[in-house]
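Every protein chain but one is kept in place in this view of the complex.
A, B and C are the chain letters, set down in written order, and residue numbers restart from 1 in every chain.
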Amino acid sequence: MAEKKAIELLETKIQELRELNKMEEIDMSGEILLLEEKLEALKIRTYSNLSDWERVKIARHPERPYALDYIDKAFTDFYELHGDRIIGDDRALLVGLAQLQGKPVVLLAQQKGHSTEENKQRYFGMPRPQGYRKAKRIMALAERFSFPLISLIDTPGAYPGLEAEEFNIGGAIANNLLAMAKLQTPTIAVIIGEGGSGGALAVGVADRVLMLENATYSVISPEGASAVLWKDKGKTKQAANSLNLTAEHLLKLAVIDEVIPEPLGGAHKDPQKTIASFKKVLTRHFAEVCDTPPDELLAARYKRYRSLGCYRTLSDNR
Amino acid sequence: MAEKKAIELLETKIQELRELNKMEEIDMSGEILLLEEKLEALKIRTYSNLSDWERVKIARHPERPYALDYIDKAFTDFYELHGDRIIGDDRALLVGLAQLQGKPVVLLAQQKGHSTEENKQRYFGMPRPQGYRKAKRIMALAERFSFPLISLIDTPGAYPGLEAEEFNIGGAIANNLLAMAKLQTPTIAVIIGEGGSGGALAVGVADRVLMLENATYSVISPEGASAVLWKDKGKTKQAANSLNLTAEHLLKLAVIDEVIPEPLGGAHKDPQKTIASFKKVLTRHFAEVCDTPPDELLAARYKRYRSLGCYRTLSDNR
Amino acid sequence: MAIFKDKHYLRVKLDKETDESLWMQCKSCGELVFKRRVRENNNICPYCGEYFFLTARERIESLIDEGSFTDISKPIMAADPLLFQDTKPYPQRIEDAQEKTGLADAIIIGSVVISEIAVIIGVMDFRFIGGSMGSVMGEQICHGMEEAIRNQCPFILVSSSGGARIQEGILSLMQMAKTSVVRAQLAEQRLPFISVMTYPTTAGVQASIASLGDVIIAEKGAMIGFAGRRVIRGTIAEELPPNYQTDSFALEHGSIDRVANREHLREELSNVLRFFVRQ
Partner (left out) sequence: MAIFKDKHYLRVKLDKETDESLWMQCKSCGELVFKRRVRENNNICPYCGEYFFLTARERIESLIDEGSFTDISKPIMAADPLLFQDTKPYPQRIEDAQEKTGLADAIIIGSVVISEIAVIIGVMDFRFIGGSMGSVMGEQICHGMEEAIRNQCPFILVSSSGGARIQEGILSLMQMAKTSVVRAQLAEQRLPFISVMTYPTTAGVQASIASLGDVIIAEKGAMIGFAGRRVIRGTIAEELPPNYQTDSFALEHGSIDRVANREHLREELSNVLRFFVRQ
């Protein structure tokens, strides 16, 4: 905490010196360089050892870039498609066509709101069955036209509510898992913020799963785990550290394929840099999957998910 | 009208004579035979020249056998499946598994209610989107397991109401048409009562379309046509006679493949005989479609629907 | 039926009424407008933005690269299979509609170019017996899709229809199935079908081909739905929301992908087509 204050102070100081430096008669460039080095060192010391709970907070940071920021900057010609053709149009899970490196792709994007009003409309980024069924409809479109499918995942979870249950949200999620298992087109999922349980996985079964450095992906929120396992709302940090929900952990567990680096302190410190980093990693994987014959992709996808899990074999004489 | 009264009187008289005949000392069999012949002649005279409007009334007769009567008597082991997996379970369009001649089939059955209470539950036989989507779900099941699909059609039409519109009933019907066009399994549709426009067709695209003698199948009800075309509610009979909605007409128009005979006066006069007649014709077609390779069925189905319609070619010099 | 003298029988003549006077009064805002100005403005009132009907030919012109239209409609017109007569005989009704519109039936099929992309387009004309779908329209739509398959290009259908052509009875109902089976062929060929719903896209057309687009775009102000207000009130006396069956209702309830203003429809089509056509 003290370190963060120091970083802010240093940043202000450097800014001031830069202003001074603009006047012709004053040359502060030496001092500025010195301070910048100090700042960088301090930042590294502060941010490179973030606890898992700190990363949870970064993943949820309200100024963190959301799906549409990536869509605007890393893709071109986003053409949103609306509606599940059945009930409605979910605003927490957007779908549409876009171009990536001159190729058409289908996007699935979980989108949080920046304002209270927007969050109300977007159910705080928690998709309802309408959203998942819209996604499923658009998967069929992707398959028909061999458009690669790219999911941007950022949700606290599927929306918990009476309406969602009435419209069989569990069945909607299950059917998306099945659809993505069979989908005859290249698929990439990127967890850009919160990967909230089944609500994230429902658009996250893919040939490549990438993850921002400070994003999280978990079977339950730290708050939920704290309440369920410890029966104590105060164990949130401990739960966060136990759940192995950061990109670093998930890479080790072979759940994701690559970690997309963020600027020191998190994506919100430099959205532009983050999105550039995102695009760099994404396009590399994109080129790979687009160059792989569909049959191979499906076989590899099957193998990947079939082998997920960790258990011990029992010997007969134990 | 007078003839119908005469028929009833004769029927009562014959019944009385039969009672008398039971007494050992009285032999009325000659008289009975005579009266029965008279009755038969009268019935033929009365019923074989039914007007189209009279057939509409027979098709809607409240004592006419409904889908479940056919299912009970002409099939075995009906195992109903419920729900569209999305919104609800429609009671006007039932689906399930059953056996026909020892073979498993999938049934789609539009079911009217016999009582006010039942009709309320079944929306007077008018399916809602929930029903059409349940049917679509079950078509996929039929396809997966190569179960032939048999539809029993009996509806005034799809349910017109706000909820139905909100749940995109038009889209639901359209998607069923598309699904039935492609369905990789033998399909038979039987119009057993009212074939009410798009609501009937939505389960009626098939390799064989059969129709009870007094059933109707129409783009609009006579009442609707009267109101729309004549702007006069009194033109119902005239509309009925113009619409060509009886089995006889539809056979000529190549919309249906065979007319299933009903007892004189209509199915409700002798449901058992009607169902036997139904079963006889159905099983013949059933055997045929089951013996046809799927590719051939699909090609023939395509050709059938592609060629429906009637128009004139314009010559260049007209 | 003198209008069918040459091969280009489907060429739209200017609506007579339009030519009778130079000015018209907007029914919506009451302003007196110079007709040509309205026409040049896609039949949108320049004062209040109210949309007036476009004829099929006007619609086509408003959507395509200039001069790229070739009429490829099949040379067919309605028969009278049922010898149908309501307040007038069906053949008479057809002849009247042909005289009024200069069209053989309620749809034109064209080979056109939109933003340099060749497409086959079908456009309905509401003036022709309410844009109703009978055997001719069904056949023309199928023909259009088959032409798209032959040319391996996208198919666009602009709907403006109250539903089935009652005067052809069951045969008009069967056009719902007929267009659906050919639409399945288009899907099989992985060719895109863009459905544009305008005022009105209802009943038999909405419950079949119009709802089967890979992408469904509604024109602002469209009416979209299955059962009209009158039917619902007649059957179940239900209270209906003010936006019932409007474009916003359809979007809110997830039945369509997008809504576009008439003046942006061309750009809209150009934007979506680009994804489907490999340059």
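Operating definition for what follows: a contact is a pair of C-beta atoms (placed from the backbone, for glycine too) under 8 Å apart; a residue touches a chain by one contact, two chains touch by 3 or more.
For clarity, every value in this text was computed on a predicted model and none was experimentally measured.
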Review point. Missing chain touches which shown chains?
Key: A, B
Practice item. Determine which one of B:Pro65, B:Gly88 or B:Pro222 touches the chain that has been left out. Key: B:Gly88
Revision key, fill the gap. Among A:Ala74, A:Ala92 or A:Leu201, contact with the omitted chain is made only by A:Leu201
Check your understanding: Looking at A:Tyr47, A:Tyr70 or A:Phe167, which makes contact with the chain not pictured?
Key -> A:Phe167
Check your understanding: So which bits of subunit A touch the chain we can't see?
Key -> 158, 160-162, 164-171, 173-175, 177-178, 181-182, 197-198, 201-202, 204-205, 217-220, 224-225, 228-231, 239, 242-245, 249-250, 253, 255, 301-302, 305-306, 308-318
Practice item. Provide the residue numbers of subunit B that touch the chain removed from this figure. Key: 77, 79-89, 97, 99, 104, 130, 134, 141, 144-147
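FYI, only the chains that are shown with their structure count from here on.
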**Study point:** Central chain (distance from its CA mean to the mean of all protein CA atoms)
**Key:** C
Exercise for review: Compute the centre of every chain as the mean of its C-alpha atoms, then state which one is farthest from the centre of subunit A.
Suggested key: B
Revision key, fill the gap. Taking each chain's mean CA coordinate, subunit B and subunit C are separated, in whole Å, by 33
Review point. What are the residues of subunit B that contact at least two other chains?
Key: 166-168, 171, 175
Revision key, fill the gap. In subunit C, the residues touching two or more other chains are 187, 211, 253-255
